[in-house]
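Quick notes on the structure that follows.
As you look at this complex, bear in mind that one protein chain is not there, while each of the others sits in place.
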Amino acid sequence: MGHLRGKLLPPALAIVFSMLLCGVALVISGANPLSAFGAMVTQVGKGSTLVDIVNSTGIYYIAALAVAIGFQMNLFNIGVEGQYRVAAVIAAVVGGSIALPPGIHTLVIIVVAALAGAAWAAIPAILKVTRGVNEVISTIMMNGLAIGLSAYLIRRDVFGELRGNNIRTAEIPESGWMPGISFGGGGTMFGFIFVAIALGVGYWVMMNKTRFGFELRASGESSTAASAGGVNAKKMVLVSMLLSGAIAGLISLPELLGRDHTFSLNFTAGIGFSGIAIALLGRNHPGGIAFGALLWAFLDKSGLALDNVGVPREIVTIMQGSIVLSVVVAYEVVRRFELAAEQRRVGRELGTVGGAA
Amino acid sequence: MSSSTSARTDDPPAVVLTGITKRFPGVVANSDVHLTVRRGEVHALCGENGAGKSTLMKILYGMQPPDEGTIEVNGEQVRFRTPSDAIKAGIGMVHQHFMLADNLTVQENVVLGAEALHGIGQKARKRIIELSGKTGLNVDPGVLVEQLGVADRQRVEILKVLYRGAKVIILDEPTAVLVPQEVNELFDTVRGMQEQGYTFLFISHKLDEVRAIADSVTVIRRGTTVGSADPKTVSSRQLAEMMVGSELPSPETRESTVTDKVVLDVRGLKLMTPDGSRPILDDVDLVVRSGEVVGIAGVEGNGQTELVETVMGMRKAGSGTITLLDADLTKLGTLARREAGIGYVPEDRHRHGLLLTQPLWYNRILGYQTRKPTSKGIWLDTDGAKKDTERIVADFDVRTPGIDVPAAALSGGNQQKLVVGRELSGDPKLLIASHPTRGVDVGAQALIWDEIKRARAAGLAVLLISADLDELIGLSDTIKVMLRGRLVADADPNTVTPEDLGSAMTGAGATSASVQETGTAHGTAVVEEGAN
Amino acid sequence: ACAKDSGGGSNNGSAGTGAACEFAEAPSAPATSNTSAANGDKVDASALKIGLAYDIGGRGDASFNDSAAAGLDKAIADMGVKKENTRELSAAPNEDESAKQTRLRQLASEGFNPIIGVGFAYAESLKVVAPEFPNVKFGLVDSAVEGATNVTPLLFAEQEGSFLAGVIAAYQSKKCHVGFVGGVEIPLIQKFEAGYVQGATTAAPKVKVEKKYITPAGDFTGFQDAPKGQEAAKGQIDKGADVIYQAAGASGKGIFSAAKQANALAIGVDSDQYNQATVADTKDVIVSSMLKRVDVAVYNFVKAVAKNDLASLPKVFDLKVNGVGYSTSGGKIDAKLQGILEGYKAQIIEGKIQVKDKP
Partner (left out) sequence: MITTMEEKPHVPAAPRKRKIPGWAVGVLGVAGAIVLLSTTSYMTGFPQLTSSGTTQTAVRLALPILLAGLGGLWAERAGVVNIGLEGMMIMGTWGAAWAGYQWGPWAAVVAAVVFGALGGLLHAIATVTFGVNHIVSGVAINLLGAGLTKYLSTLIFLPLSNNPRQSPPVTPFDTYSAAGFADWLGELEAGQRVFISDVAGILRGLVTGVSPLTMLAILLLPLSYYLLWRTRFGLRLRSVGENPHAADSLGVKVYFHKYVAVIVSGGLAGLGGAALVLNPGQLSYLEGQTGGRGYIGLAAMIFGNWRPGGLLGGAALFGYADGLQLRSGGETVLGLVYGVVILLGVIVVWQLVRRKWFSAAAAIVVAVLLYLLYVSLDEIPSEFVSYAPHMVTLAVLAVASQRLRMPAADGLVYRRG
């Protein structure tokens, strides 16, 4: 029970602290924090917000999983941002240019997206393994190039088509869509959410039950001990980067298969960076990440209500930042507190068993 | 001022520790420790692994605050909040694990924190060179520490202490990594400085050394002082009994179990430095038979580490073949070599042996992630791993509150027992043991020796690397001397003495009949070295 | 000797040399410039609750969001719309479709009608939301939505205005060498480029035109990186261009600055930038601005809704309806040039010149 407390107390503390902080900021700017937070909470019940939160949670969840795989072995894959962009545009191009029976079509798009993400991640991975190039730099650079590539691919004279002032890839025919669950006015939940859940379960099983997960964790913990234990460091870098890239490739599929059916200028960017924060918030644990993704999505979507009550929406970003920071601080504080308690306990035991020692 | 009137007649002791208690989560490292160190003496501290020696010394050095108890230095009660307080009081410490920044130069490491004395420039450099003579360090102060061998690092550590003008010097297991000659040099330095009025606190698991250097001995057991002894009269055996209450073990294994069956056959092994300029391993030929312990003697840095890591597949050989029981391992990776039947006790358990923040049972899987009982196919078998860890904990007397504690929470000796236990599981054909008892107390040492001997009797081939020459001579059936990447001499463990071995290791040449130079005379090696 | 650089122009581009253009024969100006001025009938729109959903930047962006806001303000002033009956929301960078949908739904379900989406980014969300609120009249700036009968597209012929900007550039250039700096290479901005290039080459067939976009499609930082805009413009000036037309949002500031430092000229975009506070320090280099009257479109849309006469709105806000145009503030456009411009304008309105909307 104390175990559980140690896990749940910190986030709770952190959220309270962040709300206080933002409350103060709101008061300074002359707004009423209670009405602001109230608006955010009631927003959940309005229109399709609840479903939007669920959808967005799924997307963030996939992104954070992709990041977490790299983190597990101390690989800092900042490149998720670029990987999912490249995967999205390639999957959209391929999906829009083939005709296959329903189901198979969708499956092909998913596979293509995963492969494209993995391929984009393979470049920094190979550079790291063969040339020792630091993955932080190379993935930052690859993110830039990803935008270039996607811009090139949707050029009118390449795969793009003009639509008003927008430009986009050919629409994926209905056989390639993934049906969602419609709640009428409440919006439509992406079918891909279930894939996200499956990915989370798969991630948990992989990390905790398989040899590969063991090797990944061992490499992250101590690359020297892992190599003495027969773990091939280069192979692990390669495989985990590819895996991370493949999962990153799926990030945009909920929207692509469930709503947009095309890659256009309206592409949702920035999920890869949110994924970093969420993975860290969830401490690379599939459950923790789910919580982090949900929190993130809630703040994002219900934050839209702030406009209605005349409160600057930036408060949400501040809240996200302060939650990330205060959650980890809270974990540390609670840890220290428990350590001290343990020390006192030992002291007491020494007092009673002192004679025997 | 007023309180010391009574002590004025006699010199106050250099250090008095009274009633020191220190608690860590789950452990009481020190409980009511009392210790008095007279000025100008070498005072030894003995105790089992995890007895609390290092902790006590860290308290004296201001690195950790005591929960209870007082410290007096030169009769004055002091309270150290940081090491700088202790340094100001004239206390210096050489840590068991080197406290050096690899990527800084010797000079930078020495002057760090004491820049006020002579700055960080030429004056400091002069002073270091001046002091170097005292410790026998003869390297350019501008050289990076990462390029130094262990003995030189040890000297840099002592230099750091001297540079600060410490009068009380703590040496925490300084000899664990030194060969006898180097130990002698160190002891000479210590004695010389003792005459100049320095006081030493000396920790070692090698009780002969303790008796050789110390003026008085304090024994610590399970965190408390259990007594003191006069090193002139006490025997190692008695000391050990005070420490653990058991008999002093010996590594001797006279009855030979060597068979004809070749287990490991290494031929023409070559390894170059990463920049390709020099060989680290030069044409090494080595055969280990079933039931045989082959010991490799050598000053650290002569290629033993690289030999072991090349045989393990952690480094890629330039040329040569490695065969294990007719299976050619040359092209295989580390995991495949392990699966072929090699067990590996690495020289640095923290770097190569353990995942420190993971529980003990998780560490059991490392290196065995493809084999029973820790895995089934691609799946881990956590139950199997846990059960087998319980077995190791019981069989190897690993002192731990449970198998779910992180490996870091164990003291060094117990960590080592866990590693040895793991590497002897899974029925290895060959065990490569690098310094298997380094930093391990006498009790644990005996246990590890016994286990190695038992496995050897059952047909295990053992390649043993050790800086502890008694251990090497006692355990080995054959000893080979390694110098500059070559196996330059064979020694007969039945007749050779540590001193003979030591001089062969340093390249001073064979001084005894029991050390035979091998085919490629090492004189040639020297010539070639010169030609490089 | 280290000397302080004087206020500007000390290092004017010495690169390319050239003489002023040889111009094609310019069409003559029509006798009367028939600007279809807003007919003065009074409309009462006080019953309307108007919602505006801006694109990234929102009110105050000194660009087309602001222009839309000006239209709303005018509607409040002229047609009796009550300030408290209006609501303005704006998009955040990197938000997804559902955020846009929620914004539109929020407005619609609170009874706002009409609702105007400012920017083509709202096209996809309106496709979803508009059918959910069939009684609400939506306006959409810069895009159309197929099949949604209650969405009125408010489209502009940016290329026509840009054509005139090209003519201005050619006539203002002393070296017959002009430049175009776009913010992000998206179709909307390419319309500006296409019209500009056509205009310049029509006026002076031998003119050299430099073109550069700060970032490609998808990287929207190109609209807010003035330092990069400055360097891009400097590059063009060093190559010899001496009039630069910018369609680069907030990066435009850097382009004006580059022009000022090198004694070159610049042409603004969207609104009359000569009178804009944010670029006041460089306004003397602004010859003219290509006007895109989002304010007019918004105002007229509100008016049409109030009169329940959406059919009266033009299909495209072009030169003919003064939906696009050019500004003359600053006095650099003399009567002669104005005459030439009116001539070209008339030809475009008459259809004698077809302006391309793709480069």
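As written, the chains take the letters A, B and C, and residue 1 is the first residue of each chain.
Quick note on the criterion: a contact is a pair of C-beta atoms (placed from the backbone, for glycine too) under 8 Å apart; a residue touches a chain by one contact, two chains touch by 3 or more.
If you're wondering where the values come from, they're calculated on a predicted model, not measured in any experiment.
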What are the shown chains that the omitted chain is in contact with? A, B, C
Considering the complete complex, identify which of C:51, C:216, C:268 or C:330 is in touch with the unshown chain. C:216
Contacting the left-out chain in the complete assembly, out of B:87, B:269, B:311 or B:447: B:87
Selected from B:147, B:238 or B:357 as touching the chain missing from the view: B:147
In the full complex, chain B touches the hidden chain through residues 61, 63-64, 82-85, 87, 93, 95, 99-104, 108-109, 111-116, 119-120, 139, 143, 147-149, 152, 160, 181, 184-185, 188, 273, 276, 278, 280, 299-303, 306, 483-485, 502-503, 506-508
Tell me, which residues in chain A touch the chain that this view leaves out? 25, 28-29, 76, 78, 127, 131-134, 136-138, 140-142, 144-145, 147-149, 151-152, 155, 273, 276-277, 280-281, 312, 314-322, 324-325, 328-329, 332-333
Those residues of chain C which, in the complete complex, touch the missing chain: 1-5, 10-11, 14-15, 57-58, 60-62, 93, 185, 212-217, 219, 221, 224-232, 234-236, 238-239, 250, 253-255, 257-258, 261, 277-278, 280-281
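We take it that only the chains that are shown with their structure count from here on.
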Connecting every touching chain pair, does the picture come out as line, ring, star, complete or other? line
Taking mean C-alpha coords per chain and comparing to the overall C-alpha mean, nearest is chain A
Gap in Å, rounded to a whole number, between the CA centres of chain B and chain A: 45
Averaged over CA atoms, how far is the centre of chain A from the centre of chain C? Could you give it in whole Å? 38
Note: chain C sits from chain B at a C-alpha centroid distance in Å of 76
At which residue positions does chain A touch at least two other chains? none
Which residues of chain A touch chain C in the complex? 46-49, 52, 55-56, 85, 147-148, 150-152, 154, 156, 162-167, 185, 187, 255, 259-260, 264-270, 300-301, 304-305, 307-308, 313
Under the touch definition given earlier, write down the residues of chain C that touch chain A in their complex. 87, 89-90, 92-99, 101-103, 105-106, 109-110, 120-121, 123-124, 132, 142-144, 185-188, 191, 215-219, 358
Where on chain A does chain B make contact in their complex? 208-215, 217-218, 221-222, 224-232, 339, 342-343, 346-347, 350, 354, 357
